[in-house]
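Note that this complex is displayed minus one protein chain, with the remaining chains in position.
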Amino acid sequence: MRSPQSLVQRYRQIRKTSELICAPLMIEDYQTQAIADTSPPKWHLAHVTWFFETFLLKPHHEGYRPFHPQYEVLFNSYYETVGKFHPRAKRGVLSRPSVEEIYAYRRVVDEAMCEFFECSETDDAVLFFIELGLNHEQQHHELLYMDIKYNFSVNPLKPAYRLDLTRNDGKMTPVMGWHEQAAGLYEIGHGGDSFAYDNESPRHPHYLPDFRLANRLVTNGEYLAFMEDAGYQRPELWLSDGWRHINQQGWKQPLYWEPVGRDWLQMTLGGPAPLNPHEPVCHLSYYEADAYARWAEKRLPTEAEIEVVLAAKPIVGNFMEQDCLHPAPAGVEEQWYGDLWTWTSTAYHPYPGFRPLSGAAGEYNGKFMCNQMVLRGGSCITPEDHLRASYRNFFYPHDRWQFSGIRLADAE
Amino acid sequence: MRSPQSLVQRYRQIRKTSELICAPLMIEDYQTQAIADTSPPKWHLAHVTWFFETFLLKPHHEGYRPFHPQYEVLFNSYYETVGKFHPRAKRGVLSRPSVEEIYAYRRVVDEAMCEFFECSETDDAVLFFIELGLNHEQQHHELLYMDIKYNFSVNPLKPAYRLDLTRNDGKMTPVMGWHEQAAGLYEIGHGGDSFAYDNESPRHPHYLPDFRLANRLVTNGEYLAFMEDAGYQRPELWLSDGWRHINQQGWKQPLYWEPVGRDWLQMTLGGPAPLNPHEPVCHLSYYEADAYARWAEKRLPTEAEIEVVLAAKPIVGNFMEQDCLHPAPAGVEEQWYGDLWTWTSTAYHPYPGFRPLSGAAGEYNGKFMCNQMVLRGGSCITPEDHLRASYRNFFYPHDRWQFSGIRLADAE
Amino acid sequence: MRSPQSLVQRYRQIRKTSELICAPLMIEDYQTQAIADTSPPKWHLAHVTWFFETFLLKPHHEGYRPFHPQYEVLFNSYYETVGKFHPRAKRGVLSRPSVEEIYAYRRVVDEAMCEFFECSETDDAVLFFIELGLNHEQQHHELLYMDIKYNFSVNPLKPAYRLDLTRNDGKMTPVMGWHEQAAGLYEIGHGGDSFAYDNESPRHPHYLPDFRLANRLVTNGEYLAFMEDAGYQRPELWLSDGWRHINQQGWKQPLYWEPVGRDWLQMTLGGPAPLNPHEPVCHLSYYEADAYARWAEKRLPTEAEIEVVLAAKPIVGNFMEQDCLHPAPAGVEEQWYGDLWTWTSTAYHPYPGFRPLSGAAGEYNGKFMCNQMVLRGGSCITPEDHLRASYRNFFYPHDRWQFSGIRLADAE
Partner (left out) sequence: MRSPQSLVQRYRQIRKTSELICAPLMIEDYQTQAIADTSPPKWHLAHVTWFFETFLLKPHHEGYRPFHPQYEVLFNSYYETVGKFHPRAKRGVLSRPSVEEIYAYRRVVDEAMCEFFECSETDDAVLFFIELGLNHEQQHHELLYMDIKYNFSVNPLKPAYRLDLTRNDGKMTPVMGWHEQAAGLYEIGHGGDSFAYDNESPRHPHYLPDFRLANRLVTNGEYLAFMEDAGYQRPELWLSDGWRHINQQGWKQPLYWEPVGRDWLQMTLGGPAPLNPHEPVCHLSYYEADAYARWAEKRLPTEAEIEVVLAAKPIVGNFMEQDCLHPAPAGVEEQWYGDLWTWTSTAYHPYPGFRPLSGAAGEYNGKFMCNQMVLRGGSCITPEDHLRASYRNFFYPHDRWQFSGIRLADAE
């Protein structure tokens, strides 16, 4: 656990980052919810604030008066034990509170939190909740980028979120190399005292046979070869649910790709850009990742395989702090962390002996452990200090708006 | 037809009114689309502008350069012969163009229109299109009020659109009186040179038997008696489609009513207000109006019946200009125009000999002549000079967000 | 009203006809419900029996014991005042009662009815209900044919219902002739003592301008010209709701047409047959009929126009008794009754002064007077003695499985 002092600093920095992410937005952009999966940016700003208010200020900061009696309902995401919540798909219909009121809400909560840091004797439980709130807000950094990108992409005007992003696309990516790992009984999951989500615990033995992992992500060029080989037209390459889904949805390429004559444009946070064949292919569903792997006569890795390999690598890569906000070509280097979350073939389920946190915090992770697949490794919009080898991200197999990619695996 | 001069003045006034209606809104309010039926206020402001640009400036004003190449698609409502259009239900996802950009669009088009008024030799066709554009924008005055009310109503904060509206609710409404009309072959539809929509033509004979019409609208108090007599629970009072619809939707009262203990609150453009039993009942579907009439052992009037009676009355009443924006108790007076559009039992179909306008303007009315019911008489949000005895409004039987009410009819 | 004696005979004949219609079916065919609109043939056989049991035997035939306590629910179609009913779309899941049990039910009710005819002093109300029950069963003769045809059509094996149907397709149909009718105040609706449904009353004056009606139905050949002129691709020909509907459904031709190379096959009750260009085009929605009329620069007739013309013609034509069960080419003759119900441009609404029957019989017609369009003139599956000039049939604008066709109208 961190010291209270460093926590204040960290609190300020993380809270600030949320607002910096929104700085390029117009008021109208804060208000939009293009689909039920995304939330209006202003809702994110309020919800992460609600988290600190609800789990720290209300129960632990004596004398704190809630900013507004209805925010408890409006900005609760899904915590049933806290009370009612506004329906997710209807967040975009709330023109009020205004963006300005939400920034005022943030200021009031931030001031109270700083008082709270100073005055209170913070026990471990409180420290844990502060850390959880900060990690929670970091997850919303990522969600802000994802949702802004999606919202902009459905606008025929194809606005750019920012025109000054770091360019990182100059390298050529040669053929894939492989990392080989010997069979054995490995320890998986988070160990030690540092912060981790409950879903990463307990650390436990897991047997793995010999396997190898691609040392970089699959590229746009490689994925185009799959498409040109009728990948989206051949049922034998697809899971049954995937085949039904792509046909119902009419999917014939990854999200954000648009054909322009014989070429492809790709929507990015910097606006539409020509597709670079050396960059990792991104914004794929699990179904597409799995079909590609089958076509390539490989498979997707399990989450344990990735964790074992990642645990031995330094946490470096193309993260949010690079300010590129787009996956970059691996070039001749290995590509382990960052760039894109890689789909694993592992369903998101509790580890043996998993115990969710008690109280409302127990709803943070545990209740989603069904119907979703684990992704690993972080992405170009993940805050670097938010990630760990044991970090488990999870989405439904049909979700595509997160920054997801493909890493291949194989028996040795 | 009006003189060009008076047209300019009228143009300026009507265009100004649209912006005055929006003046109390925050940017966030301009952006919201609560359901597919409503449109974001900023979309209305752009669409009515697009109408002038598309039907007057582009074809008739030499040298006019369109403001933005994609606005043709973004702000076309439904004119297939003009080209593609953005899907109606997705208007709320367009955070761009911004409100500011749309006001800039309005200014550019207004300047070009004023030039156009001065320079061009306006023939009758052009004058007609100007008049059509102005009437069109007046219809959107009404739609703006309707949509703003709906958008605000779904927000748990229940914001008031304006707090300074005219109060008009002081009168007691005594028992209903009746206007009697003798049988005969009447002329129905618009005659003469003044502007009217194509759907009001041609004027034609229509036989009516003896009938009588209530001289005021049904009140909240009267409707409560229907509800307390289990009106929403008795299938024999309902049309088959209506019974299915209210059960699927779970409707147990008019739109915007909310129970508070044993009383009712009603959402208005001035915020939530206690239900006044002397005011006309409003925001009802055709199904509810029809069920009420059956319960009252009366019926809904036909559109011809209303037109014949209205034609002999002066066009006075509670219109938009009263700035009440809510129906008012009739008191001891008759209530013929304004307050609420009254549902008729007449399906919206072409008059004998109807010919739609040629070109895209033919899509203004004709293609909607199926599955909808006619409403007559204007409402408290209708511009007074927009109305005529022959005016035909139309909505689907399940629609409730327009300012609709009930007038009873009977055989004599 | 008929004499009780002739009623018995008529009862026997109409009840017998229902069973003759089902005679060519296998048990499996009796059980099938291809879509919610259709009902399993065995359900029809039971429901018409339920009608006599519920409205005559139970209330009026002393000592009658209901055949089975649950049939009241299972075979009630939609009479809310009688009680609950099994959901329409789920009729096909009822494997029991078996076909054999339903025939037993019919025999028991028939015996009781014959007793009832003999013993009881039948007052007018009872006589009316018997007549209503017989007309009701005749409507189900038509529904049986419609539903059997639909059920067979969705089967890839394309079974023929009967191979011994009368052939009636030899004539060539020359260009359309026109019947002209002068303007005037006509009487519309049923008059006199003979049986008619409540929805045909009261007889009332209705003004009609000069008009003319095509003296035959539109043919397949004429409709093909519309299709070849891109009729299904041109939005300007379609009502707005129609355009949306055909695109959502992917309709590109009438129901039961299937392309075979450059030709068309048409499913009939005699199995698939090559499309005959001289036969009337059938199984069209109102939307398609309306679009065709617009393309032909004509319009659909109103129900009053058709009634006025039909009233002066003898009721002869291609009806059920011809045993062709398919529309026949008009050839050089006029074609007024039979062959196909013609869509009118009139919404199905009550006549001025309409009063539904009291009690459950009031649900027979009145509660459907919304969202549907009137069809007139009978078809090749209508029992000849079931029809009148004043007969009003009605379906939703998107319905196609009834035997519907197009008759054009025009101002003179």
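Details
When the chains are written out, they are named A, B and C in that same order, and each has its own residue count from 1.
Going forward, contacts are C-beta pairs under 8 Å (C-beta built on N, C-alpha and C of every residue); 3 or more make two chains touch, one makes a residue touch a chain.
Everything numeric in this text was worked out from a predicted model, so none of it was measured.
Put simply, the missing chain touches A, C once the whole complex is considered.
When the omitted chain is restored, the residue from A:206, A:278, A:388 or A:407 that touches it is A:206. Across A:59, A:235 or A:259, the residue that sits in touch with the chain not pictured is A:235. Of the listed residues C:74, C:347 or C:409, the one in contact with the hidden chain in the full complex is C:74. From the set A:138, A:153, A:173 or A:346, the residue in touch with the chain omitted from the display is A:346, counting the whole complex. Touch with the chain that is not drawn comes from one residue among C:86, C:171, C:234 or C:313, which is C:86.
Listed for chain A, the residues touching the missing chain in the whole complex are 78, 80-81, 185, 204-209, 211, 235-236, 238-243, 286-287, 290, 299, 302, 345-347, 349-350, 352-353, 362-363, 367-371, 397, 411. Annotation for chain C: contacts to the undisplayed chain at residues 26-34, 42, 70, 73-74, 86, 90, 92-99, 151-152, 154-157, 159.
Simple rule for what comes next: only the chains that are shown with their structure count from here on.
Hopping across touching chains, the smallest step count from chain A to chain C is 2.
Rounded to a whole number, the gap between the C-alpha centres of chain A and chain C is 59 angstrom.
Here the CA centre of chain B is 38 Å from the CA centre of chain C. Measuring from the averaged C-alpha position of chain A to that of chain B gives a distance of 46 Å. Under the contact definition stated at the top, not a single residue of chain A touches 2 or more other chains.
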